[in-house]
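What follows is a short report on a single structure.
A single protein chain has been omitted from the complex, and every remaining protein chain is retained in its original position.
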Amino acid sequence: MATGTEPHTDAARRGVLTTGRAAIAARHLRTDRWWVPPLVTALGLGAFVVYSTWRAFANSNYYSEPYVSPFYSPCLGANCVDMPLGARWPLFGEWWGLSPALLVLIFPLGFRLTCYYYRKAYYRGFWASPPACAVAEPHATYTGETRFPLILQNIHRYFFYFAIPVAGILTYDVVLAFRDTHGHWGHAGLGTLILLINIVLIWAYTFSCHSCRHIVGGRLKHFSKHPVRYRLWSWVGKLNARHMLLAWASLISVAVADFYVFLVASGAFDDPRFF
Amino acid sequence: MSTYTAHFKVWRGDTEGGGLQDFDVEVNDGEVVLDIIHRLQATQAHDLAVRWNCKAGKCGSCSAEVNGRPRLLCMTRMSLFGEDEVITVTPMRAFPIVRDLVTDVSFNYAKAREVPSFVPPAGLAPGEYRMAQEDVARSQEFRKCIECFLCQDTCHVVRDHEENKAAFAGPRFLMRIAELDMHPLDAAQEAGLDRKSSAQDDHGLGYCNITKCCTEVCPEQIKITDNALIPLKERAVDRKYDPLVWLGNVIRRRTP
Partner (left out) sequence: MTQVERHTYDVVVIGAGGAGLRAAIEAREQGLRTAVICKSLFGKAHTVMAEGGIAASMGNANSSDNWQVHFRDTMRGGKFLNQWRMAELHAREAPDRVWELETWGALFDRTKDGRISQRNFGGHEYPRLAHVGDRTGLELIRTLQQKIVSLQQEDFKELGDYEARLKVFQECTVTRVLKDGPKVSGVFGYVRESGRFFVIEAPAVVLATGGIGKSFKVTSNSWEYTGDGHALALLAGAPLINMEFVQFHPTGMVWPPSVKGILVTESVRGDGGVLRNSDGKRFMFDYIPDVFKEKYAQSEDEADGWYADPEHHRRPPELLPRDEVARAINSEVKAGRGSPHGGVFLDVSTRLSAEEIKRRLPSMHHQFMELADVDITAEPMEVGPTCHYVMGGVDVDPDSAAATGVPGLYAAGEVAGGMHGSNRLGGNSLSDLLVFGRRAGLHAAQYAAGLGAADRPLVADEQIDAAAAEALRPFSAEGGDPAAPENPYTLHQELQQTMNDLVGIIRRADEMREALTRLAALRLRARRAGVEGHRQFNPGWHLALDLRNMLLVSECVARAALERTESRGGHTRDDHPEMDRRWRKVNLVLGIAEAEDDLGQVSLVRRDMPPIRGDLLTLFEKDELLKYLTDDEVDA
């Protein structure tokens, strides 16, 4: 063939440029805006990381009766503010001088960091591995999740186990939010609604987890012998199909919930009460 | 019926080299890219090499890349593109080239052989198999696979890293392992084969970073990542990273 480029001879050329594959100089030929999804992902996750870092280290404006920020619950330091009936257990005693948020955020952070959806999102968005389908990645070598540290992604299941009590405590916080600023029951405000929406999304995200799907029934060989678990598996499967949506929705809702508590606690906004 | 002239760039060449060749070619209502390639064959380039068979998305022969995306030529409708858009057709870029749009897909057949086959259950004669529909449904989804190898082509583990081909079976064959592991009557375990750990130890499951391109390109819309690869990873976790299971095994081993 006398047309076009000549074959590559440089052995160092990698991936789609490997000698023996069709000689095409471009590293990809996609004509659509393939870079939009990873960019949006990176910006979205980046914004959350910046916001949550600020709030986690802030150690202030996280409680305004009856609302506690989901970032600070349960509050495990001795330096927590007073939260009547709240999940305030100074397990770490006096020596912990930093923000108490750091003691609990490790669990939701770990859960999301090892989540099968978020892995895809940040591998694509931040690590460009790959940036998009059939778009060459920039790295010379790739070992995926075969060795340390990424092999640790396999402990996702344990973060799932931890995510359940954390979500339980946040649910308890929502119950507490049905009080007024004096601790009287039977009241609700905009903050109650926001916390309620947040906890519903958190539970939906938690139950839509791939590990959850595996544990409730996916690991079985014979669904027919376990009808209840089969039904659970089917339900979780339906949620699981929306795992990405729930991941983002709950990420946004948790930030909004925290920000709302911040606004109320800092006095910038007066929580409107419905009843 | 409306007709227009489309501008195509088709990669032509072989192992010695090659490049994109320009063609202007007639397009009619309702046609797919493969029709256009056939028209080129019949009128302008008789020896243009392309694989195809069924023309209905059922055999998985006409895999290639259209405007940089792995696709079946027979299922890519021309109406997807603007009339003045340049349409670039190249062979799959993860496999060695043979000629024009034809690639050497023997990698996939070699990997297929490395996956241990179905192990029939002992003591059940033909005709005695009883399986519930809900038990076969999962594996049936994976058996919809038409082996077009687009998932193998798009997977960056081998597309971007030739050196990983030895260790990594690719989405199609990891899915095959999942299919067999979920088969209600597969007796591999009884025969001493643990498909779950071997997926990771022998077939490179760990290379998968679940970035889902395999699912994105699958013309059969099989949820390869969510329904096969991730469940398989979770099954490997059961075997290898679950301290409770590990503890159980240690205790069992100690008791005589």
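A and B are the chain letters, set down in written order, and residue numbers restart from 1 in every chain.
Note that contacts are C-beta pairs under 8 Å (C-beta built on N, C-alpha and C of every residue); 3 or more make two chains touch, one makes a residue touch a chain.
This one's a predicted model, so the numbers in the text were calculated from it and none came from an experiment.
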**Message:** Let's see if you follow the contact definition: name the visible chains touching the chain that is missing.
**Reply:** B
**Complete:** Touching the hidden chain, out of B:Ala42, B:Ala191 or B:Leu247, is B:Ala42
**Asked** Just one of B:Ile146, B:Ile210, B:Ile224 or B:Val237 touches the chain that is missing; which is it?
**Response** B:Ile146
**Complete:** Had the left-out chain been drawn, it would touch chain B at residues 14, 28-32, 35, 41-42, 46-61, 75, 77, 98-100, 102, 105, 109, 112-113, 116-118, 120, 124, 126-127, 129-133, 136, 139-140, 143-147, 180, 183, 186, 221
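FYI, only the chains that are shown with their structure count from here on.
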**Message:** Can you work out the whole-Å distance between the CA centroids of chain A and chain B?
**Reply:** 30
**Asked** Tell me, which parts of chain B touch chain A in their complex?
**Response** 11-21, 65, 67-70, 85, 88, 90-91, 93-97, 103, 132, 134-135, 153-154, 156-157, 159-164, 182, 184, 204, 206-213, 216-217, 226, 230-231, 233-238, 240-242
**Prompt:** Along chain A, where are the residues that touch chain B in the complex?
**Reply:** 1, 3-7, 14-16, 18, 20-24, 28-32, 116, 119-120, 123-124, 129-130, 133-137, 139, 141-147, 150-151, 154-157, 210-211, 213-214, 218-219, 221-224, 230, 240-241, 243
